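Okay, structure first, notes after.
Moving on to chain A:
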Amino acid sequence: MTFMEHLPALQVVVPMLSAPLIVLLQPRGLAWAGATAAGLASFAIAIALAMAVLDGQTQVYAMGGWAAPYGIALEVDAFSALVLLLVTGAGAAALLAARVSVDRQIEPERQPLFYAAWLLGLAGLAGIVVSADAFNIFVFMEISSLASYILIAGGPDRRALPAVFKYLIMGTIGATFYLIGVGLIYMMTGTLNLADMQARIGDVVALNPILVAAGFITIGLALKAAVFPLHVWLPNAYTHAPHMVTVFLAACATKVALYVLIRFDSMVFQDRLSDHEFQFTLFALPLAVLGILVASSVAMFEGHLKRLLATSSVAQIGYILLGASFVSEAGITASAMHMFNHALAKGGLFLAVACLAFHFRDLRLSELGGAARRMPLTCAALVVCGLSLIGVPGTAGFISKWLLITAALESGLWGWSLVAVILVSSLMAVVYIWRIVEALYFQQASAEGDTSFAEAPLQLLLVTWAVALLNIFFGLFPHLPLALANGSAALLVGGAP
Partner candidate 1 sequence: MIYVFALFLLTLLVITAVAIVRTENLFVAVMLTSIFSLLMAANFFILDAADVALTEAAVGAGVTTVIFLSALALTGDWEKPRPGGRTVALGTVGVLAMLLIYASFDKPRLGDPEAPVHQHVAPWYLEKTPEYMDIPNVVTAILSSFRGYDTLGEVFVVFAACIGVLFILGVKPARQTAAAPQPVSGLRHHLIPQVVGRLLVPFIVLFGLYVQFHGEYGPGGGFQAGAIIATGVILYALLEGEAEALRAVPRSVLLALVVGGALLYGAVGVVCMLKGGAFLDYSVLAADPVFGQQLGILVIEAGVGMAVCGALLSIFHAFAARESMT
Partner candidate 2 sequence: MIELALDVVSWVLLAVGGACVLIGGIGGLRLPNFYTRIHAASLTDTMATLLIFVGMMLQSGLSLATLKLFAIMLFLLLTGPTATYALANAALLSGLKPEGDTGQSKHGENTQP
Partner candidate 3 sequence: MYIVVSIAILVTMVLALVRALLGPTVYDRVLAVNVFGTKTVLLLSVIAFLYGRPDFLDLALAYALINVVGILAVLEFFQDRFRKQERVDSD
Partner candidate 4 sequence: MTRSPVRPASQRGEARLPAVLLLLLVLAVSWVLWSGLYKPLLLGLGAFSCLLSAYLAHRMGFFRHQALMALLPGLPAYWWWLLREIAVSSIEVAKLILKPSMPISPTMVELKAQSDSEVGQVILGNSITLSPGTVTVDVHEGKLLVHCLTRDSARSLQSGEVTRRAARLENN
């Protein structure tokens, strides 16, 4: 086998096997360097994979040399390549920037463990994405979950602990629900491979278990993905996590769960269950709409910067789900694009927050007066990413909103009211982003006299700005993610052979 053919396996194996090695790297800084190297390597692999599947091919890798229904297969297609880019990109970028911030929040002797957990999280998420086996997805979901519990528990104050405990409980329930669903499907079809399931589920006569399984899988994954109203774990967990962890997780963790959800629903159940389309829409659409509206309104009145952004994530997840709930090619394209774009925007925002945290211990909006004067570059980056989150044209966020609205209009009768929802929530986004901007730029500094120029460390700032610029770049030249998103949509609903 050539090296290129090994890429899907290496995508998971490289960060995963680096983790134990990192634990051994005791001197400070070395653990970070090692982890970053591994992160960048896996990002490079993801890019290579994306290039390889850009023309609509699917890379299949038989683990252990055992072909699909018997062994575990890895599959990389356009959709997975997109999410892989996102996961490894977020992981690598956050790692690259992490050092200084983590040095302040995690004791040196705990850092090797921290970075090892980080790599495990990365490997777990990547593992979920490349896997084509329902149970294997569960295993890697648990790796990533455990890793994220660890990462979040590293949070600076004690409130991180109850938050992460809640996450642990809900995450485990979600994973177990998923496991139940997979079990029921396995029971009725005798296979665990997704493609094989898709093929065999049509032969099942007794549909009750399959329907219940679909319910369990959907709800379980919705829990993991923090779909409204199952999102209660998310705001606190993201708020109290170490800043860099928030960057990493907010950019990709929930999206991977959504990825599995979309994949399951449109590959395994779609076409095979009568009325499934209708039922899925019936389930997902109201939740998405409610999530968008409720979370946006909550965010409008939130006073803590990180929690505000975390709450907004719930709304953004709503957008992704909304796109998926149309069960149309346009909808999936919009969903996939929004995953990518939201990761860019939120990642950039949280990076900027990490920068801010260097001089502002208290991240409540009321305490951030004078920030723009002290940290002009950080604040400017934050504004750029904020605009992307709103969906201002010229930024990445606009592209997905555009696609989403187009998809909504295509979806028929409901279209216009959904467009209204999207627009109203965009305006809400304007409100909450603008509250941040006002706090940063126009609020009087609370502690007078300390308005000297004091930017965040260069390393962090550079990454932040790189992400901010990417927000603009992908707003003007979204071809790569768009090609992948189109490819995934064609794959998932386009009835590709």
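Some notes on this structure:
Heads up, the rule we're going with is that a residue touches a chain if its C-beta (ideal position, glycine included) is under 8 Å from a C-beta of that chain, and two chains touch if they have at least 3 such contacts; residues count from 1.
The candidate set was assembled so that all candidates are chains of the complex that A comes from, given by their letters.
What you are looking at is a predicted structure, and each value in this text was computed from that prediction instead of being measured.
Evaluated over the candidates 1, 2, 3 or 4, chain A touches in this complex the candidate numbered 1. Those residues of chain A lying in contact with candidate 1 across their complex are 1, 6, 9, 13, 16-17, 19-21, 23-24, 61-66, 69-72, 107, 109-110, 113-114, 116-117, 120, 123-124, 127, 135-136, 139-140, 142-143, 146-147, 149-150, 153-154, 184, 186-192, 200, 204, 206-209, 211-212, 215.
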